[in-house]
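Here the complex is missing a single protein chain, while all its other protein chains stay put.
Labels run A and B following the written order; every chain starts at residue 1.
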Amino acid sequence: MSALSTPVLGQYVPGDSILHRLDPRTKILFIFTYMLIVFLANNGLTYGLLILVTGIGVFLSGVPLRLILRGLKPVFILILFTAGLHVLFTKGGEVLLSLGPLTIEEKGLAQAGWISLRFLLLVVTGMLLTLTTSSIDLTDGMERLLSPFRRIGVPAHELALMMSISLRFIPTLWEETDKIIKAQKARGADFESGSIIRRLKSYIPVLIPLFVSAFRRAEELALAMEARGYRGGEGRTRLRKLSFTWHDGMAFILLLLIILGLLWLRNQ
Amino acid sequence: MGIIVQGLSHVYMAGTPFEKKALIDVDLTVEAGSFVAILGSTGSGKSTLIQHIAGLLRPTTGSLRVFDTTVDSNTKKLAPLRRHVGVAFQYPEHQLFEETVAKDIAYGPSNQGIVGEELAARVRQGMEWVGLTETFAERSPFHLSGGQMRRVAIAGVLAMEPEVLVLDEPTAGLDPKGQRELLEKIYKLHQERSMTVILVSHSMAEAARYADVIHVMHEGRRVLSGSPVEVFSQREKLVQWGLELPPAAMLGAFLRQRLGSSVPQDLLTVEALEKYLYDRWQGREDP
């Protein structure tokens, strides 16, 4: 299997949808608030509203659904796992099935369903942010949202730069990992068979070269940055300027409506 | 025997906006015991091609046979291919990980199940082939020079005694002396052990000097194959594909322009040019 053949979860898909055009600060605030209010949902109606809103979001993003589903593949395993735990260990209500010491009860099944749904909503919304926002906009938005907190010692610029460099090097290191895995496979490495311990050990020949390479890159990059006159956030100017448009205003109004709607539907 | 590639295509990330056809319907044969060069600019598909030969990628369509092992899109396990083929990717020193040179070289053969005295012999042999003296055995590979690290990595591949050795840009980043020494060693091994060598290179001069057969790749297709003389007589096409003539062939082309078509096409090295011009000067050349 080639690492290149699986797109990274939520990798930016260039586009020109309304979601793409929103100010990154709006998107970050919207999505984080939305992720919090997902926990307000407590019944079919509220979950229905959230599914509807998320669905509209996916539609508006213009990102092909199958790409989102593919990206979700690894997440499904996690969802199944947590759902399984709930099914087995949450007790209450009618006993639906019993197998020796294990029983599956009504409340467990319901809980598993809600939790899975909530989890899925959180992941898809998070993905919407990264699918429609380039990494530079993302870090830029973060830096500006954090900058008021600089006074209390939050290193907004450094955090944003760190994030931006990490994002910049993800594809590079991803390819590098693929290359090292292949090189070691060509030397007869076997990553697929044996006990878990054995398999973990088999990754040592991948991890060591990867670390060595990451450090070498970091060193060279630091040198290049210094050569280009980098000396911290003091006195820096910015090429990018962010500006809110009426779209952003609409987004915040929408968010408010969703919150009110949820609060109202909760008690229905 | 040897390697037979038939109708090989490979698509990366099929069904996503990032879909990329890396290989399109490639047919290609590599005879056992030959020295083959694969040329092509970045993105021409040569790297994807050698990854198939090395048993690291599964064909999307088409098939390939390496000695007695055949692989196509339905093949479950590619590992059997890897028994025949050793591959040193670009900058192979970036895959070193052990504490000592000897341990690192032993990694491949020990994965093949070789142990004890035979393993030690393989390590010694590998080091000898690339010209590393015994004193290197217990040193850390991370404290060697770039050129030495490169040799350790290639020794690690050679110690597996592959029938086919694939080298992806083996001389990149080395200085001219390091480049010459490394390729001479590989060439000697090829001759003495009739090891099949597949050299992927950006250096036309290296291909001209060592290869029996050259395959040229462009945008995922094999666009030209033949002896160095045949391939390097296609100057316009090569330039169009982002390649160039080796310096000797370039000079040969100028000679033909000035001295006429009696100048043969096979002057692809400085030695060949020297001999031809000297003989001609002496008036001893064949008509």
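Assume contacts are C-beta pairs under 8 Å (C-beta built on N, C-alpha and C of every residue); 3 or more make two chains touch, one makes a residue touch a chain.
FYI, contacts and distances are computed from a predicted model.
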| item | value |
| --- | --- |
| Absent chain [UniProt protein name; select from "Energy-coupling factor transport system ATP-binding protein", "Holin-like protein", "Tetratricopeptide repeat protein" or "C-type cytochrome"] | "Energy-coupling factor transport system ATP-binding protein" |
| Touching the absent chain when the full complex is considered, from A:Pro101, A:Gly153 or A:Gly235 | A:Gly235 |
| Residue ranges of chain A at the interface with the undisplayed chain | 14, 134-136, 164-165, 167-168, 171-172, 175, 216-217, 220-221, 223-231, 235-241 |
| On chain B, residues whose C-beta touches the chain left out of the figure | 41-43, 143, 145-147, 172-178, 202, 204, 242-244, 247-248, 250-251, 254-255, 257-259, 270, 273-274, 277-278, 280-281, 283 |
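The rule is simple: only the chains that are shown with their structure count from here on.
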| item | value |
| --- | --- |
| Rounded Å distance between chain A and chain B, as computed from the means of their C-alpha atoms | 41 |
| Partner chain A, residues of chain B touching it in the complex | 12-18, 51, 54-57, 79, 82, 85-87, 89, 92, 94-97, 107-108, 111-112, 142, 156-157, 160 |
| Residues of chain A touching chain B in the complex | 2, 4-7, 13, 64, 66-67, 70, 176, 179-180, 182-190, 204-205, 208-209, 212-213 |
